[in-house]
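The structure under discussion appears below in the form of structure tokens.
Heads up, one of the protein chains got dropped from this complex, but the rest are sitting where they should.
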Amino acid sequence: MNVLQASALILVALGGTAVVVCRDPLRQAIVAGVFGLLLAILFFVFQAPDVALSEIVIGTVGVPVMFLLALAKLHEQRDDTPEIDQ
Amino acid sequence: MSRRGRLALFGVAAAGLGVVLVHGLVGLPAFGDFHGRYGLLLAHVAVPERKATDIVNSITYDYRGVDTMGEEFILFASAIGLVIVLRRMRGEHRDERADERADEDRPGRRHDDLPDDRHAQTSVALRVFGLALVGPVLVLGVYFASQGQLTPGGGFQGGVILAAALVLVYLAGRYHAMARLRPVPVVELAEGLGAAGYAAIGVGGLISGSSFLLNFVPQGAMSNLPSGGTIALLSAVVGLEVAGAFTLVFAEFMDQRLLTGGRR
Partner (left out) sequence: MSFLPYAVAAWLLLVGLYGVISSRNLLHLILCLSVVQASTYVLLLAIGYRTGAKAPVFADIPPGTHVVDPVVQSLTLTDVVVEATVTALLLALALQAHKRFGTVDPDEIVSLTG
């Protein structure tokens, strides 16, 4: 196992921890996008280009976009019903 | 159980799980020393048999084609479930808002007359680049979905890239253009055709006298575009289905966001 793979693995571990530790959903969406990119780099280094392509597309376009749209809808619902105690 | 108690219980359980995991993972072959016979056999046999140079996609659509059919149907079912949940929510919300917005529907109102604050929010750079990139992204998506048997790519990646073009149009602020571009019946038809097409090609194998999902189309020559037989066809069909599913998912989330956001 060479240095590139070891550093990619450690970055992925740090990225995963950052996604969990970040409690605010908006910031977490951005951190999750970065985590997806780190995973894709790891998959490239593990000689898996198909999987890396999938992860790039999903982790940067699919999941963050859906998450941000759902978050925006949530804030709107929250504005619509101000009488419910948050 | 209180939150503290729950976290303490989780700490104990996670420690136990960690010990079991480490014990199990140590028993695996050392990293880099994998001798899986199935993979070795397929890597030797796939190119002469199927003339497709991308072994991973040969396995996905041919040697393990039934697994992919199951995964495709999971995707199909999730998209349908999401549409059901969100459309019902949207229907309820629309009923609540119908009387409030009745006075907003002036007769002389133009179709793309967005509220002023929405125009001000989207920067010019985002609009220009968003719209300029829609074409190249569509071409990229079609490229990936059609070259699955030759290079890394395939239906799954190409389908999501095609759906991403819709997101670009939304980001560029042209919601009403987007509403014209993706008439929902066409998208739903595309998704259904993709899911049914996979099973239909599988049945073609049955009809040709042998087993389900047999690769019955002529294989062609290696490194040519029409190689791999049904691998290329199944990849294209999966691309259609994934594009339809993700477009539907994005569109449902966007409708949720935009149809009720106009009043601010």
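Read from first to last, the chains carry the letters A and B; within each, the first residue is number 1.
Assume a contact is a pair of C-beta atoms (placed from the backbone, for glycine too) under 8 Å apart; a residue touches a chain by one contact, two chains touch by 3 or more.
Everything numeric here is computed off the predicted structure, so don't read it as measured data.
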{"item": "Contacting the left-out chain in the complete assembly, out of B:32, B:91 or B:185", "value": "B:32"}
{"item": "Residues of subunit A (touch criterion as defined above) contacting the omitted chain", "value": "1, 5-6, 9-10, 12-13, 16-17, 19-20, 23, 25, 28-29, 32, 35, 39, 42-43, 46-51, 54-55, 58, 62-63, 66-67, 70-71, 73-74, 77-78, 81, 84-86"}
{"item": "For subunit B, residues in touch with the removed chain", "value": "3, 6-7, 10, 14, 17-18, 21-22, 25-26, 28-34, 36, 38-40, 42-44, 47-48, 53-57, 59-60, 64, 67-68, 71, 74-75, 78-79, 81-82, 85-86, 89, 150-152, 154, 156-157, 160, 223, 242, 245-246, 249, 252-253, 256"}
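In this text, only the chains that are shown with their structure count from here on.
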{"item": "Interface residues, subunit A side, partner subunit B - complex", "value": "1, 48-50, 52-54, 57-58, 61-62, 65-66, 69-70, 72-73, 76"}
{"item": "Subunit A contact footprint on subunit B (complex, rising order)", "value": "31-32, 54, 56-57, 144, 152-154, 156-157, 160-161, 164, 167, 246, 249-250, 253-254, 256-257, 260-261"}
